[in-house]
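Apart from one protein chain that is not included, each protein chain of the complex appears where it belongs.
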Amino acid sequence: MALDTDRLVSLRREFHERPEPAWREFWTTARIVDELDRIGVDDVLVGPEILDAQARMAVPEDDELDTWLARARETGADPDTLDRLAGGHTGAMAVIEGSEPGPTLGLRVDIDGLPREEATGEDHVPAAEGFRSRNEGAMHACGHDAHITFGLGVVGAFADREFPGTLKVLFQPAEEVVGGAAAVAESGRLDDVDRFLAVHVGLGHPTGEVVAGVTDFLAVSQFRAEFAGAASHAGGLPARGRNAVQAMATAVQNLYAIPRHEGGITRVNAGNVGGGTASNIIPESAYIGGEVRGGTTELMEYMRDHADRVLENAAEMHDCELSVERTGEAPSADNDDSVVDVVEAAASDTEGIDSVVRHAPLGGSEDATYLMRRVQEQGGTAAFVCVGTDHPGGHHTATFDVDEASLEPGIETLATALRRLADGF
Amino acid sequence: MALDTDRLVSLRREFHERPEPAWREFWTTARIVDELDRIGVDDVLVGPEILDAQARMAVPEDDELDTWLARARETGADPDTLDRLAGGHTGAMAVIEGSEPGPTLGLRVDIDGLPREEATGEDHVPAAEGFRSRNEGAMHACGHDAHITFGLGVVGAFADREFPGTLKVLFQPAEEVVGGAAAVAESGRLDDVDRFLAVHVGLGHPTGEVVAGVTDFLAVSQFRAEFAGAASHAGGLPARGRNAVQAMATAVQNLYAIPRHEGGITRVNAGNVGGGTASNIIPESAYIGGEVRGGTTELMEYMRDHADRVLENAAEMHDCELSVERTGEAPSADNDDSVVDVVEAAASDTEGIDSVVRHAPLGGSEDATYLMRRVQEQGGTAAFVCVGTDHPGGHHTATFDVDEASLEPGIETLATALRRLADGF
Amino acid sequence: MALDTDRLVSLRREFHERPEPAWREFWTTARIVDELDRIGVDDVLVGPEILDAQARMAVPEDDELDTWLARARETGADPDTLDRLAGGHTGAMAVIEGSEPGPTLGLRVDIDGLPREEATGEDHVPAAEGFRSRNEGAMHACGHDAHITFGLGVVGAFADREFPGTLKVLFQPAEEVVGGAAAVAESGRLDDVDRFLAVHVGLGHPTGEVVAGVTDFLAVSQFRAEFAGAASHAGGLPARGRNAVQAMATAVQNLYAIPRHEGGITRVNAGNVGGGTASNIIPESAYIGGEVRGGTTELMEYMRDHADRVLENAAEMHDCELSVERTGEAPSADNDDSVVDVVEAAASDTEGIDSVVRHAPLGGSEDATYLMRRVQEQGGTAAFVCVGTDHPGGHHTATFDVDEASLEPGIETLATALRRLADGF
Partner (left out) sequence: MALDTDRLVSLRREFHERPEPAWREFWTTARIVDELDRIGVDDVLVGPEILDAQARMAVPEDDELDTWLARARETGADPDTLDRLAGGHTGAMAVIEGSEPGPTLGLRVDIDGLPREEATGEDHVPAAEGFRSRNEGAMHACGHDAHITFGLGVVGAFADREFPGTLKVLFQPAEEVVGGAAAVAESGRLDDVDRFLAVHVGLGHPTGEVVAGVTDFLAVSQFRAEFAGAASHAGGLPARGRNAVQAMATAVQNLYAIPRHEGGITRVNAGNVGGGTASNIIPESAYIGGEVRGGTTELMEYMRDHADRVLENAAEMHDCELSVERTGEAPSADNDDSVVDVVEAAASDTEGIDSVVRHAPLGGSEDATYLMRRVQEQGGTAAFVCVGTDHPGGHHTATFDVDEASLEPGIETLATALRRLADGF
């Protein structure tokens, strides 16, 4: 049952109002399941069925999970579904069997919001038209509300089962922390996929433009480093302490100074740091929430190994203990030309798409690369598609928004490409 | 009306249960005023009458003040007194006119608690005997509850007015942030004081010991430095940001590396730092809550000037703006031998005091030094007295406690010394 | 008068034996002038005639220049020529007027050696065959001996004047310090050049291969930063000093930490540092000999500006004075396709060349870019050619050597290309 324009816009706005950050997509998952049921999908998997729970990264503390789960309950999400998601096992997958044998197709959309305030001004459409975030401190500032809508739209387009093979549409949690895709990959649920698409909206491309194969994914590794020293009175016993802030500052200085690499792009950031308690106490603890990236997985690993050495020695230099948690990680990935060809042609044939770009660089990271590589390792092929949309603010800013006119052409491009990939198998 | 032992213990425990951090001593001040009224002091000044409001340092945000003011109201503090303290103008002063002309005497006690949890174990007397802090996250962990009791006890001892001259007992707010004494000094309320005592309990000296003149006050200057840069995406636009965490880390490294000084003790600490938002965003802001100290005021100023230069250049190096707020400051100070002599003799004559030490070093900072210097600049003399007490945990730790047996001898030593200073004027 | 194979090898070995570092190419220049006279070139310019003396960078101290000048005299270089080169005004230019009017052609070769020891082992051909460097501590480790030979060979090929226009062959000094080309460019001597080639041997390309247009020149800026503080006794008066080594170390840490740039390649190195005198003296001086690079001139300028800010603030943070001298600088540059086309064809037609590569990246810096840009700014066109040669050791290593079989095909490729550029003008 294909979804019409009004329905798509309505769904997108409903999700926009209820952004939930990584691993807290309780209401979101339950709402997706509702809609999949409404469309008539027989086989709907959720959280624990599509995740290797141990492979999840950056899962929040229980208190935080409980807060969001309670909020989802209050908002009226289906209690049975919520029970299945407990402990931060979010996300869903729709599996549709076609009417005849054929390949297994995969589409991945991501569903999490960001932990940031949304703009309130009249020139911000969601505020002006009354669908601004109701979850204070959270926002769909990267278009994942549109991604969910793409996913539901494609499910709707295949609901008649008039295609050869099987379609799996993954509604993936926790992309923003680069923490969800690895858990899905490790679950093996996509191991039988022969043709795979992932999709993102916007990325600086306008409404009416499609990029058939996004390139230049930076491999990324995120970490949280904790330095544990010992407190002491800064005036009376300065040498009795073990100064965790000194360790942290030494690490920050040297992290940014990791040598550039002749092999390509490298990145490093100590994006969130802190330490100590009061000005007159030698700081006993400190932390760095940081990341490294590389133009290839190998370059990321070069940075990660060097960063680990910096962290360890900065801690030891100041007699502090160190613990480093890997909070997110994604490799780089490449598109298969054969899939890009099909997407390029499908986009060209879609009404509302007037510009088809074969390749454009991302220059950032995406954990869909885990899934692309998994599929490719099992013999499948894959591409990462961008559906352009006019967006007034940049991604991750308070004024980000998507042009809803891009929803329908985006869905049609994806559906057409998937159908042709099935037919041409 | 002298206070008996039971009353003193009861008062001390009542104050222990209601610790309020700097500039938030609403309930505490109101309760002191109650007790002064009960004792029969005619002239009781509060907050705005004893403070130069502009000279207060480290005053919290309005929200924080309001929270504590509301709590004080709920606890039943006198509403009229509370109204007079609004906006964080806490503290009180009892002024008692003697029956005949004579010098003006001053005694200063401080009244604020610390922002830390109190221990809960059975071996912690306040927990075992039911007077542990009822204000979660706050604790009288430095004995200011005993100091208040000293102050009230001395007022009681002089309540009969049988002495020449005038006694001013200052219940000073915000000592722990080194932020209250300057405001009192600037108010001029102590400018007519001829003989001045300040007092502290414990400091490693046992019950039964008195130090007549505590020495080696470290001059201190506390600051909050804010670095403002610009955010950017760490993967996509790393050079578009202006990295406030890099500025902060550079400052931390170089603050600790300020050269030691041949002239004596120096100290520096970046005790509380933070910055940035997320691992993938170039940090746009960062801060350091820090302090410098010196064995003399000049040494502190050497450190302060050098620290300022470090902060400024660390910010500019990374293209960040800097703002530095002086959040607390206290000079060093010296005791007058003539006053120390009197205290020494008074302590020797006090029952319960079996060890009188003329001088012992503090090795820390105290903003009473502002008041001592102010008095001395106006021609008066001063000393800083320590009343020993067995304390199981160190100052500022969760298990700090005072031995209540030290309350009465402490009050008697102070009262005797003040009376002799009046008589001998 | 074309030079035969034996002559070319003999010349190359003669130059190999007498390497002279930047601005010290006294014997080398005089020997080139001798040979140009022998070939019969009428118009030979030297040093001061082809240089803007003020625009020279990284010129050594007078003592050093005098030492090398004296050595050149002792070796029997022509005294009249040497007199014209005094003060480090080295280099030469042959100007040959063709028999009929036509365009002005330019070829640039560089002539300086490197300050490093040459290998002595039997597997190092120059050692085994007796033409190892006679100037201890100096070596032709980057093939400029071959470049000189290329230049003389091309002059020989045009000595008959049977071509339209004018040929200028520049024997440029001081390439290794990125310090000579700017001075030639500023002299204006190449401003009338219509078609320009520069050439390098080797670069990892084997004998028999030619790269028609070398790309990816890193723009570079080299600097020497001097930090001036004040000495003091480290035990007795540590705060009386102004510590230049602290300033230097702060700068080093922050130079390497200059943010990576989304626009492309950046590089930074503090390659040579020092400071202080004795372990018990606060260091009063320190220096950094460093460099920054960029994939484009703009990226280099981004790094240079940021480095300047780091240096200034590191100095000021530690109360030191700073002076920064720009010791070398070269922009990036692009080849003109029209010239690359001609070189590509000429190489293909040359006996001994069996592999013609249109473009290959340099990944380093070259001050020929100054000359290419100068020519291009005046309306001319240019390309940078690489003549492959089997080289056993890497460039700048002790075992670097060139395969003399590459000399003749290299000269023929260059001469053919220049002649066709003249004919086709």
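Chains: A, B and C, in written order; residue numbering restarts at 1 for each.
Everything that follows uses one rule, which is that contacts are C-beta pairs under 8 Å (C-beta built on N, C-alpha and C of every residue); 3 or more make two chains touch, one makes a residue touch a chain.
Not measured: the values here are computed from a predicted model.
Undergrad: Considering the complete complex, which visible chains touch the unshown chain?
TA: Per the touch rule above, the missing chain touches A, B, C.
Undergrad: From the list C:Val252, C:Ala333, C:Val356 or C:Leu407, which touches the chain that is not on show?
TA: C:Val252
Undergrad: Taking the full complex into account, find the residue in A:Gly88, A:Pro173 or A:Pro238 that is in contact with the omitted chain.
TA: The one listed residue touching the chain not shown is A:Pro238.
Undergrad: Have a look at B:Arg31, B:His89 or B:Arg267 and name the one touching the chain we're not showing.
TA: Residue touching the chain left out of view: B:Arg267.
Undergrad: Can you tell me which of C:Pro164, C:Gly289 or C:Gly352 touches the chain that was removed from the display?
TA: C:Gly289
Undergrad: Among A:Ala70, A:Ala128 or A:Met317, which one is in touch with the chain left out?
TA: A:Met317
Undergrad: Which parts of chain B are in contact with the chain that was left out?
TA: 253-254, 256-257, 259-260, 262, 265-268, 363
Undergrad: Using the touch rule from the top, list residues of chain C that touch the missing partner.
TA: 218, 220, 222-223, 233-236, 238, 243, 245-246, 248-250, 252-253, 256, 267, 269-283, 286, 289-291, 293, 327-328, 363-365, 396
Undergrad: Suppose we count only contacts with the excluded chain; which residues of chain A make the list?
TA: Per the touch rule, chain A residues meeting the hidden chain are 236-241, 243, 246, 250, 253-254, 257, 259-263, 282, 302, 309-310, 313-314, 316-319.
What we mean here is this: only the chains that are shown with their structure count from here on.
Undergrad: Taking all residue numbers used at the chain A/chain C interface, answer same if over half belong to both copies and different if under half do.
TA: Mostly the same residues.
Undergrad: Of the other chains, whose C-alpha centre is the longest way from the centre of chain C?
TA: Here the answer is chain B, farthest from chain C.
Undergrad: Just give me the whole-number Å value for how far the CA centre of chain A lies from that of chain C.
TA: So the centroids are 50 Å from each other.
Undergrad: What parts of chain B, by residue number, touch at least two of the other chains?
TA: 236, 238, 243, 246, 250, 253, 282, in rising order.
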